[in-house]
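With one protein chain held back, the other chains of the complex are shown just where they sit.
Chain IDs A, B, C and D follow the sequence of writing; residue 1 opens each chain.
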Amino acid sequence: MEDFKKRSRKKGLPPGTLVYIGEKRGDGVRISVIDYDSETLREKEAVHVEECFPFKMEKSTTWINVDGLHKKEILECLGKNYDLHPLTLEDIMNTHQRPKVEDFGNYLYIVLKMIYLHPGDSTIITEQVSLILGENFVMTFQEREGDVFDPIRQRIKEGKGSVRKMHADYLAYCLIDSIVDNYFSILERYDEQIDNLEDQLLGVPANSLLNRIYAIKREVISLRKAVWPLREVVSLLERLETRLIEKKTRAYLRDIYDHAIQVVDTVDTYREIISGMHDLYLSNVSNRMNEIMKILTIIATIFIPITFIAGIYGMNFEFMPEIHWKLGYPVVWGIMITMAALMLAYFRKNDWL
Amino acid sequence: MEDFKKRSRKKGLPPGTLVYIGEKRGDGVRISVIDYDSETLREKEAVHVEECFPFKMEKSTTWINVDGLHKKEILECLGKNYDLHPLTLEDIMNTHQRPKVEDFGNYLYIVLKMIYLHPGDSTIITEQVSLILGENFVMTFQEREGDVFDPIRQRIKEGKGSVRKMHADYLAYCLIDSIVDNYFSILERYDEQIDNLEDQLLGVPANSLLNRIYAIKREVISLRKAVWPLREVVSLLERLETRLIEKKTRAYLRDIYDHAIQVVDTVDTYREIISGMHDLYLSNVSNRMNEIMKILTIIATIFIPITFIAGIYGMNFEFMPEIHWKLGYPVVWGIMITMAALMLAYFRKNDWL
Amino acid sequence: MEDFKKRSRKKGLPPGTLVYIGEKRGDGVRISVIDYDSETLREKEAVHVEECFPFKMEKSTTWINVDGLHKKEILECLGKNYDLHPLTLEDIMNTHQRPKVEDFGNYLYIVLKMIYLHPGDSTIITEQVSLILGENFVMTFQEREGDVFDPIRQRIKEGKGSVRKMHADYLAYCLIDSIVDNYFSILERYDEQIDNLEDQLLGVPANSLLNRIYAIKREVISLRKAVWPLREVVSLLERLETRLIEKKTRAYLRDIYDHAIQVVDTVDTYREIISGMHDLYLSNVSNRMNEIMKILTIIATIFIPITFIAGIYGMNFEFMPEIHWKLGYPVVWGIMITMAALMLAYFRKNDWL
Amino acid sequence: MEDFKKRSRKKGLPPGTLVYIGEKRGDGVRISVIDYDSETLREKEAVHVEECFPFKMEKSTTWINVDGLHKKEILECLGKNYDLHPLTLEDIMNTHQRPKVEDFGNYLYIVLKMIYLHPGDSTIITEQVSLILGENFVMTFQEREGDVFDPIRQRIKEGKGSVRKMHADYLAYCLIDSIVDNYFSILERYDEQIDNLEDQLLGVPANSLLNRIYAIKREVISLRKAVWPLREVVSLLERLETRLIEKKTRAYLRDIYDHAIQVVDTVDTYREIISGMHDLYLSNVSNRMNEIMKILTIIATIFIPITFIAGIYGMNFEFMPEIHWKLGYPVVWGIMITMAALMLAYFRKNDWL
Partner (left out) sequence: MEDFKKRSRKKGLPPGTLVYIGEKRGDGVRISVIDYDSETLREKEAVHVEECFPFKMEKSTTWINVDGLHKKEILECLGKNYDLHPLTLEDIMNTHQRPKVEDFGNYLYIVLKMIYLHPGDSTIITEQVSLILGENFVMTFQEREGDVFDPIRQRIKEGKGSVRKMHADYLAYCLIDSIVDNYFSILERYDEQIDNLEDQLLGVPANSLLNRIYAIKREVISLRKAVWPLREVVSLLERLETRLIEKKTRAYLRDIYDHAIQVVDTVDTYREIISGMHDLYLSNVSNRMNEIMKILTIIATIFIPITFIAGIYGMNFEFMPEIHWKLGYPVVWGIMITMAALMLAYFRKNDWL
């Protein structure tokens, strides 16, 4: 569940006020810069914010990555130098944004949710990534260190693929593509869990299964909320009339669009399947209850009448003629067995046995 | 549930007839005026309606706030001076409006629901706010004193943020933003309640839980009804072709639009989660019933047959050979124990134990 | 449920054939005329159809109201004089129309459902009203006498409001507004019923409650079918490009549009609430069943085993050593009480008591 | 359920191959022709296909009706003479089409489902009707003899209505109108069945009711599938830019559109009502189960404990002091009656009695 407590910290402040509402993750703010064109490549790690500015003047593509959003001075400094709108800065720090894209003329502001498995303990990590695409630069803002962009860094350094030959818009595409690609790992994980649950459902369903179905249902609802706006964002990005995205890159964006739709479709299918599993579970419980009731009823309806007969001849009346008959006892046994047999025949006729 | 009794008081009256259909909250009508530009600031509290009129002539931005809607003379007086359409006046007094925005050319009429926690007992208060945005003035009409606008008053007085440097449209933006921001406090509250309910659901669910789930379901349906039109309102406001909203302010409106969508999304997610909780509750009840039935069945199917055997040898027939056997008693015990053991083995085989 | 038997009477007849398919309500057909402009007012009750025609020539606004649709000669006569399309006449008589608006160039044809509480026994009455808006006249066709237009007649006669100063389109607006306003009385009624049902649900739900919930569900489905197209009708009316509606009146139509949306929203909310009540009812039934089963199980599992023990010592074997022990009887009591206590402890541990 | 076996016969054949996939209904193919204008009328029954061709040259309106689709030579012959596209011929023979309208320039091709009650045994008959509207001719293709067009034939022969004064497009309108009108008879039938089921539901619901509810649910799903595309078809027909439909006729098409929407609306309402009935049935079953359980529980919890007490004093211990008390027997009766009374009081307190 989202954490609105942090969100409401901002209540009443003037728009454009920078308040970081996420958790403070890690200590410092780590800025790294990669500047490249098809021939040259410069890379700087853990720099001061001022070291980024010289790159702005040059024609080469600059990628500035900021890990950690809790120091507003750094954002303000970047904002002033790169001419960012105050609302953009506010949104970067407000990590409960819905995925969206906004065109500010001189740059595009894109918010996405990066969802990936923690490399160590493979829990699911959800983090907001803000991406700013300008004329010859891309800025990415993340809540903490660790991301899904390493393969892209690798490609830039090694000059693999066409990233070095293209411009900032293609870099932005690569980054978004990488985020969307990671959704498939998450889907794969759910895939396994659902298969697993289904296998258990077809066996004897334990009570705990119900809570597990509920838990996964809940997670898929959350995932859906993060993923649903993606379609719209990528579609808008593809159709946007802006000089910041070259025609050549649009074909690639269409490709992401296809992936985004596939993710959304799959999540919707999961919802339907999980809801079907819940129904199946309930039906199984119902069936088992039915079977239990059947056994109880069979036992009870066979023995209750004959126990009654035994009770009759357990009475202590002085004048009970049957008691003194020589064949009384075996006759009563005969009656009892006949009654039980009739009952069993009735059950068999009704398909209960 | 809305109170249509009040609504139907108006039935049959000519349009434009002013009838206040809300509860009469508080006694008097309290008018306050703040007039400012980037340099000057005048503030008047609890004024007569006529005292507002001189501000109209001036270029500075005037914010007239009216608390209490039950005196129609005051509305009529304002309406005449500020050239408001009779339908606008009627709508201001009719506090069961759906959130909407209407363009009357010389002014925009905006209706919103202000939802906030009472600072004292933190109950949820829902109040209709009518907002009129004119050339150089903003009017707000509230049902009673107490609102969510204090931080904005503060900002105007202290000159914080850019509100003093901007015009009436920016003030209107600030007011709407402040209303929408408060929805997040309400969502936060529901967030807590839902988490709370979930914890209880995973333990032993009490019967009262059902009523609580129903109550929160009901509240979320109401909330949704208030919040759903918001999206449309803000979207319309952003796209409206009117000279009353400057281009600079539109970027801010887009920001509110994002928030509005987020609120609507979250409310929809809540509905889904609550409905899932209801299902989980029912499934839990079903499971417990199943378990209870199992125990009953185990006990009954073990003891009913052996009680029958005891009944047999309680019969008083004269000629029952077993009665006189020396080993009769222990043999019967043996038969009983064997039967019980067989039953238990059967249950274990069927995974009932 | 609608009465399609009447509808199918028309099957196979050529289009434009006038067949009244409603119930024949009341005896005669009653025509009344009100003709007015800002200065003069003429009113005629129970006139012959020919008496309406002279008004057509004059510039003043004429309102012709027809109660009773079963005489096709009258309709044909009006149709010829006011140049109405044969399909319009057919639709007026076919009282199972869906609410709609049609632009025939020289007039607009509007069909609405008038729903109101019978003033006497306050049952819900649904009646089709056909409204024809021409250059300087409005015609209304109702199935029987009695309607919701009396306040408008009053206003015209007394010159209250602006109706006398405006033209035929404003009169049409007033009539539609009056119909839509009456929906709120119906909603108010359902509001009460739903509140009432909810109170009963939270107490001990009687079986009859189920049928009442079903009945109200059914009524709301019907209401929804009548109300749903309203939105579209009013929206179309507002946007229609026709010289028959003046610009001044459109603002008023927008007002009806808001009301129509509110009605539709409320009906939808009712559906959701009623469906929630049904679920709550079922869950309550389930809960009570659970409790009943618990009591049965507790009683049975405590007494069945100890009754068995009593049965053992009721057996008549000759050689039962315990029988002759001095402490046999109290020891057996001790065993029984211990067993019952263990059972109770088990139930308490499982939160059943 | 549709019969896809026939459909798949066509698999792999080149498009335009004529294969009749419906049942062969009746023996021969029966062609009848009516040719008329406002003055003349010629009618031919059971003609050879070649006899139709001369009419093509004349200005009068020709209606060619073909009953039976299994002879492809006849279709090919008509296709060649009237210049029909191969796909049209293929679609005419493929009787599993979805209702649709296609504009081939020189003619419109319209597919509809004719649903009517068999005049004899009043079963529901569903048949595909293909309608081709050309410049001065209308062709209708039916699967077998018997249709809903007799009143139109009558009208043409007797010159009733305006059909003789209008052209081919008006004839097409009449035919479609007649098909749509017949849907109301079907709806009427369901109306009765639903009312009937509801009456039974409010009484003691038999088990067979469930299967009947399911059966009608199934039929309504099928009906909906046939009726749903109708709306689109008629709407398209009305808006189509083609010289084949005169402006005068379009008003009539709008009328059919209203009927089509009404049919679709009603079918949707039926679905909702039937689904509500299913819920009501289940709730009733649940309620009855509850009542049965209550009775079982009351009987069992009253008698099990006192039977235990009787069992106690049925034991044969030598040393049971109570046995020898003079008042033992009446005191035990007193204890039993007290226990039963307490139980009954408890049940009454919990509203079980």
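As a convention for this text, a residue touches a chain if its C-beta (ideal position, glycine included) is under 8 Å from a C-beta of that chain, and two chains touch if they have at least 3 such contacts.
Nothing here was measured: the structure is a model prediction, and the numbers come from that model.
Asks: With touch defined as in the header, list the contact partners of the absent chain among those displayed.
Replies: A, D
Asks: Hey, which of D:K56, D:K72, D:H85 or D:R250 is the one touching the hidden chain?
Replies: Looking across D:K56, D:K72, D:H85 or D:R250, the contact with the absent chain belongs to D:H85.
Asks: If I consider the whole complex, including the chain that's not displayed, which of A:T17, A:N182 or A:S235 touches that chain?
Replies: Checking the options A:T17, A:N182 or A:S235, the one contacting the hidden chain is A:N182.
Asks: Tell me which residue among A:G28, A:P54 or A:P151 touches the hidden chain in the full complex.
Replies: A:P151
Asks: At which residues does subunit D meet the chain that is not included here?
Replies: On the subunit D side, contact with the omitted chain comes from 1-5, 7-8, 10-17, 85, 87, 91, 96-98, 100, 102, 104, 204, 207, 210-211, 214, 217-218, 221-222, 225, 278, 281-282, 285-286, 288-289, 292-293, 295-296, 299-300, 303-304, 306-307, 310-311, 313-316, 320, 322-329, 332.
Asks: In the complete complex, the non-displayed chain touches which residues of subunit A?
Replies: Per the touch rule, subunit A residues meeting the hidden chain are 148, 150-152, 155, 160-163, 173-174, 177-178, 181-182, 184-185, 187-188, 191, 194-195, 202, 251-252, 254-255, 258, 261-262, 265-266, 269, 272-273, 276, 279-280, 283-284, 286-287, 289-291, 293-294, 296-297, 300-301, 304-305, 307-308, 311-312, 314-320, 351-352.
Note that in this section only the chains that are shown with their structure count from here on.
Asks: What is the set of chains touching both subunit B and subunit C?
Replies: none
Asks: Moving step by step between touching chains, how few steps can get you from subunit A to subunit C?
Replies: 2
Asks: Copies subunit A and subunit B touch; is their interface built from the same residue numbers (over half shared) or different ones?
Replies: The interface is built from different residue numbers on each side, given that under half of them are used by both copies.
Asks: Given that subunit C is a copy of subunit D, what angle of rotation, in degrees and a multiple of 5, matches their CA positions?
Replies: Nearest-5 rotation angle for the superposition: 70 degrees.
Asks: Could you state the distance in Å from the CA-based centre of subunit A to that of subunit B?
Replies: That pair's centroid distance is 26 Å.
Asks: What is the distance, in whole Å, between the centres of subunit A and subunit D, each centre taken as the mean of its C-alpha atoms?
Replies: Their C-alpha centroids are separated by 42 Å.
Asks: Would you give the residues of subunit B that are in contact with at least 2 other chains, written as numbers and ranges?
Replies: As it turns out, subunit B has residues touching two or more other chains at 286, 289, 293, 296, 300, 304, 307, 311, 314-316, 320.
Asks: Quick one: do these chains touch in a line, a ring, a star, all-to-all (complete), or other?
Replies: line
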